[in-house]
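A single protein chain has been omitted; all remaining protein chains appear in their positions.
So that you can tell them apart, the chains are marked A, B and C in the order they are listed, and the count of residues begins at 1 in each.
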Amino acid sequence: MKVNCMNKRKLQIGVIGDSQIRSDLQYKIAYEIGQEIAHSGSILICGGRGGVMLAATKGAYDAKGISIGILPAGVEDEELSPYLTVRIPTFLHWGRNPLVVLASEGVIACGGNIGTLSELAYAALYDRPIVCITSIPGWSQEIGERGSLQNPPVSEQIYHAETGIEAVKKIIEVISTSK
Amino acid sequence: MKVNCMNKRKLQIGVIGDSQIRSDLQYKIAYEIGQEIAHSGSILICGGRGGVMLAATKGAYDAKGISIGILPAGVEDEELSPYLTVRIPTFLHWGRNPLVVLASEGVIACGGNIGTLSELAYAALYDRPIVCITSIPGWSQEIGERGSLQNPPVSEQIYHAETGIEAVKKIIEVISTSK
Amino acid sequence: MKVNCMNKRKLQIGVIGDSQIRSDLQYKIAYEIGQEIAHSGSILICGGRGGVMLAATKGAYDAKGISIGILPAGVEDEELSPYLTVRIPTFLHWGRNPLVVLASEGVIACGGNIGTLSELAYAALYDRPIVCITSIPGWSQEIGERGSLQNPPVSEQIYHAETGIEAVKKIIEVISTSK
Partner (left out) sequence: MKVNCMNKRKLQIGVIGDSQIRSDLQYKIAYEIGQEIAHSGSILICGGRGGVMLAATKGAYDAKGISIGILPAGVEDEELSPYLTVRIPTFLHWGRNPLVVLASEGVIACGGNIGTLSELAYAALYDRPIVCITSIPGWSQEIGERGSLQNPPVSEQIYHAETGIEAVKKIIEVISTSK
C-alpha cells in the first residue's frame, strides 16, 4: 500500500522574525528569502502576518511560489499577509508558534524579538535546523553569533548567513544532507 | 499595502472519517471525494493518516491535486498517507482535530467514529459548513439524518449527500455562497 | 526516589454542560454536582465560565471545596466564574475543551450543546468514564439514552444518572474501580 511519492515532495522552509519591519535592509532580506525559497521550488512556511512574514510572502508571491501561513486566530485579521497561498487558522494565540516551526523542515530567522525567541527555542526542542541572519539586529543576530541555543552552548545546528540568498542555500543544504 | 490576491486563492476543503476503512463503498466514496476536490482546483485538508484520509489523498494525488495533512505527531508515523503534498506535524495528539476543521472552509464527513464526532462538533463551534455522506454508516450518516449538531436540533449548516461527487459540488456551492 | 504519595491525592472530576442555564432544574442539579464533589473530598474541574460551570463551582464553593477552571483565554473574562479556587488560562480558545476532559479522571455531563458534544467525544477519545444526566435536555440526555459515543454503538463507559448526587456517587465508583 505504501508507495514512494516522497521524492516529489517540496521542501518546507520556515521564515521567522519581527512582526514589524525595523529597517529597509530587513525588509529587503526578508523579501529576498521568500523569493529565493520560491525560486528553489520550496514551500514557505510562516506565521502569516506582518513584518518579516509579509515581506517574505510577498517575495514568494512575486516569484510565483507557494506560502503557507499558520495563523494565531482566524482569517478575519487585519494584519494577515495578503500574499499567502494557504491559510491555516488555529485560534491558539501565541500557542501557534511551535506549529510554525514544526511545519518547517528548517527555519530561517531574520531579526526578531520575544515571539521569534520562542520559535527559536522550539526549533531547538523539535530538532529543526536553524539559519540565523546575523546582519539584522534582534535574536537572529544574537543567537547566530552565540552559535547555540543550548545552555551551556554546544556546537549544534545553528548556522548563520548575511544575505537572504545565502540563508536559503544554506538551509536547503542542511535539510538535504540531514535526510 | 493590502492588495487583493484573494481571488486567486484555492478553496480549502476538509475530509474527515474513519481512520480504518469499513467497506469497499466507503473507500470508493472517499477516493472520489479526493479526486473531485482535485478536479475542482481546490486543496484537500485532512488529518493525514489512514482510512478515509488515505483514500481521499490517493484520489487527489491521482488527479494531480494538492493535499495537506495536519498530523497528530511528526512525520515519522507508520500510518501517514504517502500521498500528501504538504505535511504539518503538530505533536498535539488528538488536540490536532480542531485544526483540521479550522484549516478547512467546509468539511465533508464520510462515516466516522468518535474522532470524527469531535471534528463535527468543532466544525459547528467554528461555523464551518458540513456535508455528511449518509450512504456510509457512522457519525456522518447519523448526524446527516439528524440534520443538526445543535441540541435541541435547529436548522443549520448540515447538508447531506450520497456520493463523493455530489458532496464536493455541494460543499463548494455552500462555501461560495457564504462568502 | 519515587515515593508513593498517590493514595493521598484527591480525585479530579470534570463537570461539563451548557454555558447558559436552560432551566431551574438544570441549575439545581449542576449546583448539587459541585456540592457533592466537594463533600466527597474531590476536586471539581471545569471550563471555568458561566451556566453549568458557574452553578457547579458555586456548589463546590459553598461546600468549601476546591474547583479548577481551564479557561479558553485569560482571567480578564466577564464570564469567568468567581467561585474558582484555581484558574488555568490557556488562550487556546475552544481548543481548551480537550484539556478540561484530560484534567478529569471522569466526567459528568449536564445538558449541553456543541461545546459539550466536543468534550464528550474527547472523553471517549481519551478513555475518560462519563456519567450523563438524562433528566436535562441536551447532549447529556441524548448520549445518555444512546448509551455510547461509538458509532455503531457498543457497550462502553457511558453511565447515566437522574440527580446530581447520584451522578457524583456513580462517577466516583467508576473511577475507583477502574484504577
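Here, a residue touches a chain if its C-beta (ideal position, glycine included) is under 8 Å from a C-beta of that chain, and two chains touch if they have at least 3 such contacts.
If you're wondering where the values come from, they're calculated on a predicted model, not measured in any experiment.
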Omitted-chain contact residue, chosen from C:61, C:94 or C:139: C:61
Absent-chain interface as seen on chain B, which is shown: 73, 90-95
Touch residues of chain A, complete complex, unshown partner: 94-95, 98, 112-115, 117-118, 121-122, 124-126, 137-139, 142, 149-152
Residues belonging to chain C that touch the chain removed from view: 1-6, 9-10, 12, 43, 54, 61, 68, 70, 74, 82-91, 98-99, 102-103, 126
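Here, only the chains that are shown with their structure count from here on.
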Angle, in degrees to the nearest 5, of the Cα rotation that carries chain B onto chain C: 180
Chain centre separation (chain B, chain C; CA means) in Å: 30
Intercentroid distance (Cα basis), chain C paired with chain A, Å: 41
Interface hub residues of chain A, defined as touching at least two other chains: 90-91
